[in-house]
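Take this structure first; my questions come after.
All protein chains of the complex are present and in place, except for one that has been dropped.
Note that the chains take the letters A and B in the order they are written out, and that residue 1 is the start of every chain.
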Amino acid sequence: MENSTAQHEHASVKTYLVVAAVLGVVTAVEVAIFYVEALEPILVPLLLTLSAAKFALVVGFFMHLKYDSKVFRGLFIGPLIVAVAIILAMLALFGVFGGGAGGA
Amino acid sequence: MAVKEAAAEHGAGLDSGTHEGTYSGGLWSWITTVDHKRIGIMYAVFAFFFFLVGGLEALLIRLQLGSPENTLIDPDLYNQLFTMHGTTMVFLAIMPLSAAFFNFIVPLQLGARDVAFPRLNAFSLWVFVFGAFFLNASFLFGGAPDAGWFGYANLTSTQYSPGVRIDFWVLGLQVLGVSSIAAALNFIVTIINLRAPGMSLMRMPLFTWMTFVTSFLLILAFPAITVGLVLLMFDRTFGTSFFNPAAGGDVLLWQHLFWIFGHPEVYILLLPSLGIVSEVIPTFSRKPLFGYPFVVYSGILIAFLGFGVWAHHMFSVGLGPIANTVFSATTMLIAIPTGVKIFNWIATMWGGSLRLKTPLYFAIGFIAMFIIGGLSGVMHSSAAADLQQTDSYFVVAHIHYVLFGGVIFALFSGIYYWFPKITGKLLSEGIGKVHFWVMLLAFNLTFFPQHYLGLHGMPRRTFTYQEGLGFEAMNLMSTAGSLLLGFSILIFLWNVLVSLRKGAAAGRDPWGGATLEWAIDSPPPHYNFRVEPTVHSRDPLWAAGGLDVDVNDPAAPEPHMPSPSLWPFILSAGLVVAAAGAVAKSLVVVLAGGAIVVVSIFGWAFQPLER
Partner (left out) sequence: MTEHAATAAEQHHSYTGLPNRKLLMWAFIGSECMLFGSLLITYLVYRGRSVVGPYPEELLNIPFITVTTFILLMSSLMMVLALAAVQRNDMRQGKLWILMTALLGLAFLAGQAYEFTHFVHEGLGLTTNLFGASFFLLTGTHGAHVAVGVVWLLTLFVMAMRGRLSSADAETVEITGLYWHFVDVVWIVLFTVIYLLV
């Protein structure tokens, strides 16, 4: 039990504040580029990338997955991969990518 | 029920004689128990009860089909019977029978004293029990679900299924899903954390390995059907249009969500059986399992690929050539790891000193029948061939070769193998072998002709057929076989009753097994291992000199065990009350059930595990 608590000490309060600031900024950027018409053609991949970055920040720092045991990583990332693969397969089966809009 | 009582008395008698304050008999102690062994026994008894119910439903179906244009059962009842036969066998018989083994055997194989979350374990049991009776209560309220065990939309819409039959099915399966997910989470943590010192993953017994893999399948597959069921519930209860084509809804979404769950579900049913056989064959061959890592990795691969094949249940939909090709290919791929396992079992027996006891009979029967079922499975992995076979009796024959010839034979192998550990008595070998031969003969008599019926064009799920189509003789054969199959189950029950009363005492290790459960008394004391074992190999009891410590050392202090708790029972009841309220469309009852759930969650959270 002791070692797992010790592992969290890696992330300090300062790190948390920086991560939160980045999350806020990225969200603002996401909304901003939503309104920029010039970015229309690459809007989908751009937004998905930014969203994935926020996802990774919260999971990695706030949920400590970056520092924690790889057992936890396996329990989360394994199912996540299955879920994402099935979502993509279903979207392909239903022709959601058909229009060429979903470049991702 | 008799089995439970007998086992209860037995367990109580033996334990209270040797250790103080272990089991007190009594109904109350069973309701509040958090002991994985008692929970396992209750899983087994209730699951076997529902196995008999599902079997009776099957017999009625077969009696109806015994002769052409029979009028024994009307079409409406026939629809209910095949729907409930499938639903019961999958959710209320095979899954909980596997769960019975997970509960009783896995902690013992790990060298643990209980599962990681004993109360959560009791919760899983009671949710299953209440959910199972809830689902069957539909027979008393206007009829049972009648849209097939995969309940295709829009057969399940209020337009085509008014009344509450489908509501029972929708809510019953959601409740049962909660039970499965809770149990699976529990076993994932148990297997990760409660292994005996030295038991690395690659030293775990195969049955425990397959339980581990199955648990992951459960937590990933059940959410998909839960969402499907919620969509259906919204359509039926609130009037949404998820599966209503007139409003843009797509009935195929149901099929996808169901089979994203449904195909992993097939492996949820199968993998525990592969684990059982992988325990039985080495024990009775006196040889370690041949190619242990291959058996483990092929189990993992089967599970992983199992998420990529769901649409092979939907070839007749017309998904297009690309989708059909991809899903055909992934389906064919699964045959490889499955075949690997079969070769490993055969290679284990090859050159072993075989002792032909009943568990091995059933294990070998499993291999043979499962190969037949596997081969017909590969046949309809080809989309082109599947179009000829789908919805005919050919697929009925296939699924029964896999799930009865495969899974049920393996589960019986497990029952004969571990019954002595669970009850302290050996099942009769003589009756056991009669049981095996009658069941094997009856099974093939019942289901082999169905291949031909299917190829000759007999559709499934149709309550009768006309004379002169050439179906008569083979249907009669199948019906006769099914009655004999029912009789073989009676032989088994007789064996259990006789053996509980007069069976030979099992001792700790009647078979010379290699895994930790055989190091302790039969039946095990409530704390299992008085002293924790340490493991240095895959077959700890076969190592020279055996275990380092005396795990039964009476001089060691008696371990403390978690106290009984009523909260899991109440929480489960609350869930089913809410489900009943939803069927009855009574908000008051739903809220009452919800209130029970909330109160018991808090009661549970603030009740110490040991008091």
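Here is the rule we use: contacts are C-beta pairs under 8 Å (C-beta built on N, C-alpha and C of every residue); 3 or more make two chains touch, one makes a residue touch a chain.
Because the structure is a prediction, the values reported are computed rather than measured.
Enquirer: Taking the complete complex into account, tell me which visible chains touch the one left out.
Expert: Output: missing chain touches A, B.
Enquirer: Have a look at B:37, B:62, B:195 or B:538 and name the one touching the chain we're not showing.
Expert: Of all options in B:37, B:62, B:195 or B:538, contact with the hidden chain holds for B:195.
Enquirer: Considering the complete complex, identify which of B:29, B:226 or B:552 is in touch with the unshown chain.
Expert: Spelled out, the listed residue whose C-beta touches the missing chain is B:226.
Enquirer: Tell me which stretches of chain A touch the chain missing from the display.
Expert: Counting only chain A, the missing chain is touched by 1, 3-5, 8, 11, 13, 16-17, 19-20, 23-24, 27-28, 30-31, 34, 43-44, 47-48, 50-51, 54-55, 58-59, 61-63, 69, 71-72, 75-76, 78-80, 82-84, 86-87, 90-91, 94, 96.
Enquirer: Name every residue on chain B in touch with the hidden partner chain.
Expert: Interface with the chain not displayed, on the chain B side: 112-114, 116-120, 123, 181-182, 185-186, 188-189, 192-197, 199, 219-224, 226-228, 230-231, 234, 238-242, 247-250, 253, 256-257, 260, 532, 559-562, 571, 601-602, 604-610.
Going forward, only the chains that are shown with their structure count from here on.
Enquirer: Which stretch or stretches of chain B touch chain A in the complex?
Expert: The contact residues of chain B facing chain A are 188, 192, 216, 219-220, 224, 250, 256, 260, 307-308, 311, 319, 323.
Enquirer: Which of the residues in chain A end up touching chain B in this complex?
Expert: Those in contact with chain B are residues 71, 75, 78-79, 82-83, 85-86, 89-90, 93-94.
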